[in-house]
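Here's the structure, in C-alpha cells; my notes come after.
As you look at this complex, bear in mind that one protein chain is not there, while each of the others sits in place.
Note that the chains take the letters A and B in the order they are written out, and that residue 1 is the start of every chain.
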Amino acid sequence: MSRLLEVRDLHVHFDTARGVVRANNGINLALDTGDSLGIMGESGCGKTVLILSLMRLQQPGVIAGGSIWFDGREVTRVSQKEMQRLRGRGIALIPQNHSTALNPAFSIGEQLGEILQRRRGKTGIWHMLTAGSPSAGTPGYGHLSRTLSSLGFVNEKALQRLLASYPHELSGGMGQRVLIAMALLLEPKLVIADEPTTALDRGSRVETLDLLGRLSDNTTLIVVSHEVQTLARICNRVAVMYGGRVVESGSTGRVFENPRHPYTRILLQSQQLARGKTISLFVGALDMVRFPPGCPFHPFCPEAMPVCSEEEPRETVLEGGRVACHLYSRSATCLK
Amino acid sequence: MLEVRELRKTFTLRHNIFARLGHPDHVIRAVDGVSFEVNKGEIFGIAGKSGSGKTTLGKTILRLFEPDNGSIVYKGRDISRLSPEELKGYRRQVQLVFQDADSTLDPRHKLYSILEEPLLIHGLGTRIERQVIIRCALEQVNLPYSLLERHPSELSGGQRRRAALARALVLSPELIITDEPTTGLDPVVAAQILSLFLRLNRETRLTLVVITHDLAAINYLSHRVAVMYGGKIVELVDGELFESSAVHPYTRFLQGFAVSNNVVSGYTDIHRLSETAGQGCVYAAACSVARPECFEAAPRLRQTEPGHLVACLLARG
Partner (left out) sequence: MKLAKLFRRNPLIFCGSTLIILIILAALFSPWLAPHDPWQYQQAFLEPSREHWLGTNDVGQDIFSELLAAGRVSLGVGFVAALVAAATGAVVGIVAGFRRGVLDEVLMGATDTVLVIPVLPLVVLISAYLGPNLINVCLLIGLVMWPSIARIIRSRVLSLRQSGYVESARALGAGDRWIMLHHILPNAMPVLLAKFVLTMAGAMLIEASVSFLGLGDPGAKSWGMMLYYAFSRGGFIREMWWWYLPPGLAIALVIFALNLVNLGFEEKSDPRLKRVLEG
C-alpha cells in the first residue's frame, strides 16, 4: 500500500471582474494505491477545480499555494511538457458527458485510434492525423479489444459496430463506456471520474455503476459526484467539500451512516426524502469572492455557534475520519 | 377539479418537398388519448422521460397548444370553448412553471418587474398592494427581498427556479402545473424546492401537477401518480403504493427493477416513436416481457385493484 497521491494545503484562485474567487481553500487529501476516493459536493464547492488542478488543467485559475504530490513527484512544480506526458498515462480523466467530450466529426474508432498511437509513443501531429480506425492489424488492437470486452463489447461484431459509429449515435450508457475505455487505454495509475452518473437515466446508471464498481477493484480511482448512491457503491473512502474546503472525510460506510458535519447531514438528508415530511433547511448561494469570515458554512448551519463566524475550523482527527467543524474541535486532538 | 379526457395532440414533422417523395412525413403523437382527473388539494404526479409527451401535455392543458381531439374541463367548464376574456381568467387560476425556468425570465427586467408582470397583465392591485403581494410570494419561496433589484443573470440556478415559482404564486392560482422542477439542480436545492411544494400544498391547499422523471420527487410528493410513455398513460396509482405495487413493465423499468430493450441495444433511434403505428401496445417494442398479443391489440387502462389502473395485457384485473 503505497501513497499514490497527496494534496497538501492546496489553494487555487481565479481572478474575475468581481474579485478573486478562492475556489480551493486549503485542501488536504491522501490516496493510496488501490483506494477509491469519492469527492462529494454540490456545484460551486470546488471539486471540479480540484481534479483539474491534479492534472494542472485549472487555467485560467492559478495554484496559489500548497502542493500536489503524485507518484513521488511534485506535480505543482513540474514543467508543462512533463505534465503532458503525465496526463493520460499517469492520471486519466473520464469526463462527464460523452456528447460534449467526444469530437462529433470523427467516429469512435478514429478517436480511439489516436489514443492507440499515443500508446505506441507516436505523439506527433502527423501520427495523430493519420491514426484512422483500428482494425485487427493495428498494433495495440489486442489491448483495445480486451479493454472494450471488459466493458461489455464482448464479440467482434459488437466491437466493429462500435468503432464505426459516431458519438451522436450512442446512448448515455454506451457513451459513458466509451469514455471509460478511452481513459483505460493508456493504463494510467490514477483514474478520475467526473460525475459519471449524473447525465444518465436509471438503466444506464445501474450499468455504469456496475462497471465502475469492478473498475475500482483493480484501479486507483477518484470519483466526483453529488449522488450518495454512486459513491456508496464505488468508493471505500469519501471526502465532502463545501466552499472550497474539505469539511469531512472518512470511510464511506462511516460517513454515510454517521455523518458528523452538519453540511454532510443535510446533503444526505436531501437525497433521502421521507414521504410526507417537510424539511426546513435553507442553504443559499455562497459568495465565493467575499467569504464570510470563519467557517464557510456558518450562515446556513443549523448548529452554528458564535465561534463559527469568527474562526475557521481546523481539521480534527477523530475515529474513522476527519471533520473540519467547531462542534468537534474541543473534544479531540487537533491536526498539526 | 381538472378533468382531461381522451386528449390528443400530434405534431407533423414535414420533410422538404424533395424528401417527401421518398419518406412519409413523420407524425409524432405527443399526446395520444390521455385521460385523468385531478382533485382539489391533491398533488398529482406525472412520471415519464423526455419524449413521453409530458411537456406537451402540460402546455396543452394551458391551451398553449390547441388539442386535436378530446376535452379539458376545468371546474366544470370546457377549456377549448373559452372566449379570449375567459381564457385570460383561466390562465390566472392555472399556472404553468416551465421546464427551462431560466429562459422564462426576461433578462432585461429586474426581478421585481418580472414578479409584477402577472399582476399588471390582469390589472390587480394598486402599487402598494402589488409590492405586498410580491414580497409575500418571495417569502413563500424563501428568497430575500434584496434579490428584487437584481437581473436574472445575477441569480443562481436554484434562485431562478424559485423566482419562476414565486411569479406563479403571485396570482394566487388554484392549480400549478410544474414541469421538471428539480432537473439540473443540486440535491440540497432540489430538496428545498420539493419541500416547498409540500408545504404550499399543506398550508394553502394548492393543487399541484408535478411532471418529472425524478422518481424520488414523485415518491416524496404525489398523492396519485400517472406514468406516461409514448403519449399515453400506462399506469395510474396511489402515491403511497407507487413504490411497492407498481406493475407495468415500463414503470418497473423506471424504478430500476426491470430492463428495457432500448437500453440493451444502446444505440439511439429517433424514428422509433413514429414506427409504433397505433397497432399494439405503445411500449411493446421496448418491453422485455412482451408477448405476440402485445403487438396486435393496444391495451386499455383497466382497474386491477381500487385506485390502481394499468394499461397492460399482462396485468391481472
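The rule is short, and it goes like this: a residue touches a chain if its C-beta (ideal position, glycine included) is under 8 Å from a C-beta of that chain, and two chains touch if they have at least 3 such contacts.
A quick note: this is a predicted structure, and the numbers were derived from the prediction, not measured.
Although one chain is not drawn, the whole complex shows that of B:E6, B:D78 or B:D100 it is B:D100 that touches it.
Within the complete assembly, B:K88 is the residue of B:K40, B:K88 or B:R300 that touches the hidden chain.
Taking the complete complex into account, B:P118 is the one of B:P67, B:P118, B:P187 or B:P299 that touches the chain left out.
For subunit B, the residues touching the absent chain in the complete assembly are 62, 64, 87-89, 91-92, 95-96, 98, 100, 102-109, 117-118, 121-122, 157, 164, 167, 171.
As a working rule, only the chains that are shown with their structure count from here on.
Per-chain CA centroids place subunit A at a distance of 34 Å from subunit B. Across the complex, subunit B meets subunit A through its residues 49, 142, 156-159, 186-192, 194-195, 198-199, 202, 213, 215-216, 219-220, 239-240, 253-256, 259-260, 262-263, 266-268.
The touching residues of subunit A, counted against subunit B in their complex, run 42-43, 165, 168-171, 173-174, 201-204, 206-207, 226-227, 266-267, 269-271, 273-276, 278-283, 285.
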